[in-house]
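Please read the structure below before turning to the comments.
And then subunit A:
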Amino acid sequence: MSRIMDAELRNLSTIIYKMGDLAYQAVSMAIYESLYGRDSYDRIKEISDTLILLADQVEDKIFEIIIRFQPVASDLRIVKSYMKISYDITRLGRYALDISYINKRFGGLGGSEEWIRTYIADMSEKALSMVKMVMEILRSQKIEVIKSVSEMEEEIDKLYINFLNKIIDETNIKSRVVVSSVLVIRYFERIADHVAYMCESIIYMLTGRKEFLR
Partner candidate 1 sequence: MSGSSYYRLRRIKDVIVRFMVYLALLIALIPLFSVIFEVARRGIIAINLDFFVKPTPTVGEVGGGIANAIQGTFITIGLTCLIGVPIGVISGIFLSEYSESRFSTIIRFFNEVLNGIPSIVIGIFSYALIVLAVGFSVIAASFALSIIMIPIVTRTTEEALKLVPATIREAAIALGMPRWKTVVYIVLRSAKKTVATGILLAIARITGESAPILVTMGYWRWWFAGLNRPVANLALNIFLFANSPFENWVVLAWGSALILIMMVLGINIVVRILMRERY
Partner candidate 2 sequence: MSTYKIEVEKLNAWFGSKQVLKNIDMKVKDRAVTAIMGPSGCGKTTFIRCLNRMHELTPGARVSGRVLLDGINIYDDGIDPVQIRRKVGMIFQKPNPFPMLSIYDNVALGPKLNGVKDRKTLDLIVRRSLELAGLWDEVKNDLDKSGVSLSGGQQQRLCIARALAVEPEVLLMDEPTSALDPMSAAKIEALIRKLAENYTVIIVTHNIQQAARVSDYVAFFYLGELIEYGPTKDVFEKPRSELTERYITGKFG
């Protein structure tokens, strides 16, 4: 027997999946910009704004579910987690926009040093695949995949620290490149963090365990 709440929860999932797709688009566009310099700021801005709008919708729907159904147990964990996840996804969009802004303002990193571009390519690729993976985990509920996501997050953290250590000693790089590369890399690191938060929410949602992956 299906419950009235089930339809509402399905609606909620649909919105969350859509948000995930949009965030993935935004992040991949931001990466493309960083590495190849195409300007898609306006499009990313549009996506980021849509994500904020959708997150508001999610919050509203969740309140309606609470009012109507007083969810408990797995239902309660789903709505709590969805609330957090929708916020995390807006952050992904927002960081994509921040990256895009840096590219727009400083003209991208297409012409920067090879090793810097390697770092950015490496990190951004990892971050993007983390975004893809976390949304797949959310859909499939295959919780065992989370381990590899959190490993990638650790790698990104390491890359981030290494990058900072390395660039601090470089004296003959243009400050424009230093500033924009540090910021962009920082944003990818933040994106990875939020994906990790999403994984924590998924674990809580599916098992009730409160784990810290960071």
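A few notes on this one:
Note that a residue touches a chain if its C-beta (ideal position, glycine included) is under 8 Å from a C-beta of that chain, and two chains touch if they have at least 3 such contacts; residues count from 1.
Selection rule, in plain terms: all candidates are chains of the complex that A comes from, given by their letters.
Note that the structure is predicted; figures quoted are calculated from it, not measured.
Checking the candidates 1 or 2 against subunit A in this complex, the single touching one is 2.
Of all residues in subunit A, only 1, 3, 5, 70-77, 207-208 touch candidate 2 in the complex they form.
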